[in-house]
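Only one protein chain is missing; all other protein chains are in place.
To keep things simple, chains are lettered A, B, C, D and E as they appear, and every chain counts its residues starting from 1.
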Amino acid sequence: MLNVIVAVVVRDLRLAMRRQSDIVSALFFFVIVVSLFPLGIGPEPDLLRKLAPGVLWVAALLATMLSLPRLFADDHRDGTLEQLALAPHPLGLVVTGKVIAHWLVSGLPLALIAPVLGLQFDLSADALIVLTGAILLGTPALSGIGAIGAALTLGVRGGGVLLSLLVLPLYIPVLIFGAGAVDATVSGLGGEGHLSLLAALTFASVGFAPWASAAALKIALE
Amino acid sequence: MLNVIVAVVVRDLRLAMRRQSDIVSALFFFVIVVSLFPLGIGPEPDLLRKLAPGVLWVAALLATMLSLPRLFADDHRDGTLEQLALAPHPLGLVVTGKVIAHWLVSGLPLALIAPVLGLQFDLSADALIVLTGAILLGTPALSGIGAIGAALTLGVRGGGVLLSLLVLPLYIPVLIFGAGAVDATVSGLGGEGHLSLLAALTFASVGFAPWASAAALKIALE
Amino acid sequence: MKDRFNLYRFASPATFYPLAGTLIPYFVALAVLFGLAGLYLGMLVAPTDFQQGEGYRIIFIHVPASWMSMFIYLVMAFWAAIGLAFNTRLSGMMTQALAPTGALMAFLSLLTGALWGKPMWGAWWVWDARLTSELILLFLYIGYMALTAAIDDARRADKAGGLLLLVGVVNVPIIYFSVKWWNTLHQGSSINLAKSSMAQTMLWSMLLMAMCFWMYSIALALMRARTIMLERERHTDWARVELSGHLTGGEQ
Amino acid sequence: MIYWNSFSDFIAMGGYGFYVWSSFGATALIMTIEPIVVARNRKSTVARLKRQLRADARAENRNTAE
Amino acid sequence: MLEADNLECVRGERRLFAGIGFRLGAGELLYLQGRNGAGKTSLLRMLIGLLPPVAGEIRWRGRTIRSGEFRADLCYLGHLNAIKEELTPLENLLAAARLADEALSEDEAIDALEQVGLAGREDLACKYLSQGQKRRVALARLVKEKRPLWILDEPFVALDVAAVDWLAGIISGHLQRGGLAIMTTHQLVDIPAGTVRELRLG
Partner (left out) sequence: MLEADNLECVRGERRLFAGIGFRLGAGELLYLQGRNGAGKTSLLRMLIGLLPPVAGEIRWRGRTIRSGEFRADLCYLGHLNAIKEELTPLENLLAAARLADEALSEDEAIDALEQVGLAGREDLACKYLSQGQKRRVALARLVKEKRPLWILDEPFVALDVAAVDWLAGIISGHLQRGGLAIMTTHQLVDIPAGTVRELRLG
C-alpha cells in the first residue's frame, strides 16, 4: 500500500523536477498576484496591512488552482491514467500519492515564500509566523479538494475554467479560517482556534478526497 | 482580407456557443474571485469601497488570463493551426480574428457584469459607469497582449502557469490606468485622462499584437 | 396490489413519463391557488410590521425562495445518492431537471434579499455568513449545470454531477445554521409554529407562499424531466410510441 | 378585512414601494419566463426528435432495400 | 479462461453491437475485426472493465472482472502510448513497472529497450522520439511481460516493417507460453504460433 503511494510521489516529483517551470511558475504567479494589489489599490501601509491576510490567501488559492488542471490531465492524455486504473491496487491510493506530490510542488513553496511577501505588507513577526503556519496547514486541503474538481472536469473541454468554478466555492472555508487566523493574531485575539479548524479541514479533505476523486476518475475513463 | 477575419470570428464564436460552458465559466470565475476578497478581508464597507477598483481589475486580468491558454492550444493540438499557417493569406489576419473572438467571449461579458459586482462593494453610480467604461476599453488590450503570451507558450508543457508569468507583468499598465480611472472618479478628479490612456493602450496592442503572435506561432510550429 | 407500490416501477421512465404528464396540471393549479391565497393574505390583509414598516412584505417571496433553494439542493443530492448507489436512470434526469429551478430560487433569494437589505441595512449587500453561503449555493448550482453541460455523454454527466452534488451538500447546513454559528446582521429563525413571534396572518401567508413556490418547482421540474426523458430514451419503444403519437397529432 | 385605505397607499407600500414591487415584479417575471422557456424547449426538442425518428426510419428502409 | 456472454454496447445513442460473446482459452489469439467505427475499441474497453456493458457479462477464470485479481492478470495497451514525454525510455519503463507493482530490474529494462531497437536512446527524453519510436517504447513493456492476458488496440500502427515482424514474434512467444491475447488491427499481420480466432463486428 505504502509503496504504491511512494512510487507515485517519486514519479510525480521527478516529472516536476524535469519540467522545473512548474514549481517556479506557481510560485511566481503567487508573487505576481500578491504584488498586483498594491498597484491596483495604492500604497497606503495601513490599508495594505489590513489587506495582507486576505490578499495572500486569495493568491494562494488561485496559485494552487492554476496548477490543478494538469493534476490528472497529463496522465489522461497520454494514457497513463488508464494504466493506473488497471493496476491491481485501488485507484484511491494512486490519487493519494498524486495529492501529496501536488502539495509538495505547489503548496509547500507557497508557505515558504509567504513570510517574505508578508513583510512587503508590513506584517508583524507574530502575524508572519501564524500566516506561514496557516498556509502550511491549509494548503493540503486545497490540494485535496482540488483533486476532486480536477477529476470531475477531466477530459471536459474548457475544463480549466470550469474547474475553478467548481473548486473555488469549496475553497471558501479554508480561505475564511486561513485569513481569519492571521486577522485574529493581528488584532490580538490569538489564531489557535482558526488554526485547529484549518487542521481539521485538512484532515477531513485529505482523507476523503482521494476516494471521491478516484470515483470521478473512473467516470471520466468510461 | 476582411472575410478571413470574419470567417475566423464566426468559427470561434460558433465553437464557443457549442461549448457554452466557456463563456459562463469565465464570467463566473470573475464573480467568484471578486467575491473571495471580502471573505478574506472582512466586511467593512469603507474598506471594501477603497478596494473595489483594484479587486475588480485584478479579477478581470485573471479571468481573461485563465481563458488564454486555450486561445491557440486547441487549434494547435488538433492540427488546425498548421492548416491556418499554410493558408495563402497572412497568419496575422487569422490571429486578429481570434483576438476579436476572444474579446467577445471573455472581455465583453466582464464589462456587462462589472456594475453588479460594483454594487456589492457599495460603489457610487458615477464610479460604476466609469468602471464599466474602463473595462470595456481595457479588455481588448488584455486579449491582444494575452495572444502574444499564448502564442509564445504554445506547446510548452506547464504553459498555463508560464503564460501568466509572461502576461501578467505586461498587463500592469492596463491595471494601473483601469483602476486609476475609477479611483480618480471616486475621489472627484475625473477619470477621462486615464480612460484615454487606456484607449491608446488598446489601440496599440490590438494593432500590433496579432503580428507578434503570428511570428511566435510560426516558431511554435517548427 | 403489492406490485402497485413497487418503487422501481415508478422509477422507470416508461411509467414515470405519463404519470408526470397527468400530474403537471394539478401542480400548476395548486401553485396558482396557493399563490393567490398567499398574496391576498400577505399583501392585502396582513398588517404592517412595527419594526420594518411595509418593507417586510418582501418576506413573502424571500423566505419561500430561500427555503426552496436549499430544499431543492437537498432533493438533488438525495437523487444523486440514489443514482450513484443503484444506478437508476431516473435519478440523473431528475437532478438535471431540478437544477435550473433551484438556481433561479437561489437567485431570487439573493435578489429579494438585496432589495430588502437596501432599505433595512442601508446596503445592497453585506458580507455576512448567511448571504455569503447563499451566494455559494448559487455557485454550486451553476457549477453543477456547467459541469453536466460540458460532459456530452449523459450517463457520465449524471455520475460526475451526482458526485459534485454530494460533495457540495455540506454547504446547506452551513447556510441554515450560519445565523446561529456566526454573529450576523441577517436575522435568525422566527418561525416557530407553537408560539410564533409573527402575526398569525403573516405566518399563514408566508406558509401559503412557500406552498406555492413548492408546487411551482415540482411542476417545472416535472416538465423539464419529461423533455429530458424523451430525449434520452428516444430509442426505447415507449419513447418511439410517444413520439409517433405526436406524429399523428396528439398533445403538444 | 383589507388593511389598505387606498390603492395609492397600496402602491406606495409605506415608502418601500420600489423595493417591494421590484421584488414581486422580478419574481413574477421569472415565474412566467421560466415556464415559457421550458415549454419552448420541449416543443423544439420534440420536433427535433420526430425529425430524427423519421430520418432513422428512412435510413433503415434504405438498408433493408439494399 | 476469458468468457464474454451476450455483450451489448451503446455509445451515445447508437447501439454498436449486441449479443457478442466468445470464449478464449490458453494459447489462443482473438483477432477483432470490423470497419471503422464498428466498435472494436469500445469492446476492448469493456473487456478491461473501463466501460460497463449495457447488457451481458464478462468472466475471467469464472469470476467477475471487477476485481484486483483480474487486473493483476491483465496487460492492456491502448491507442495511447502511456509514456511520459519528459522521461527517458528507461525511466518510463521502470516507472510503469513500479506503478503496476511489478518487479523489473534496470538491466532487464535496458535489455527490453535494446530488443525494440532503441539501444543508444535510453537517455533521450521521449519527446524527441518519432511517432514510431514512441510506440516502440510502449511496446517494450511486452518484452518481459508475464501476465497471461494481453489486450492490444491496433498495436502495429506507426511501426515500420522490421518492428511489425518483431512484434508478431513477441505475440507468438506469449501464445506459446500459454498466454491469451486479444487485438485489433486493420493491417494484416501473420502471427505464426497459437490458435488464431476471429471475431467480426458490424
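The criterion applied here is as follows: contacts are C-beta pairs under 8 Å (C-beta built on N, C-alpha and C of every residue); 3 or more make two chains touch, one makes a residue touch a chain.
No experiment lies behind these values; they were computed from the predicted model shown.
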item: Options E:Leu50, E:Ile110 or E:Ala158, residue touching the unrepresented chain; value: E:Ala158
item: Per the touch definition above, residue among E:Gly25, E:Pro52, E:Gly68 or E:Gly132 touching the missing chain; value: E:Gly132
item: Residues from chain B at the interface with the omitted partner, ascending; value: 3-4, 7-8, 11, 14-15, 18-19, 74, 77-80, 82-90, 94, 218, 221-222
item: Hidden partner chain, residues of chain E it touches; value: 11-12, 34-39, 41, 79, 117, 124, 128-133, 135-136, 154, 157-164, 186-187
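Note that in this section only the chains that are shown with their structure count from here on.
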item: Of B-C and A-E, pair with higher C-beta contact tally; value: A-E
item: Of all other chains, the one whose Cα centre sits farthest from chain A; value: D
item: Central chain (by mean CA position); value: A
item: Most distant chain from chain E, judged by the mean position of its C-alpha atoms; value: D
item: Cα-centroid distance, chain B relative to chain E, in whole angstrom; value: 46
item: Between chain C and chain A, distance of the C-alpha-averaged centres to the nearest whole Å; value: 33
item: Separation of chain C from chain E, taking each centre as the mean of its C-alpha atoms, in whole Å; value: 49
item: Shared-contact residues (touching 2 or more other chains) in chain A; value: 19, 156-158, 162, 165, 168-169, 172, 222
item: Multi-chain contact residues (two or more partners), chain C; value: 132, 139, 142, 146, 150, 153, 234
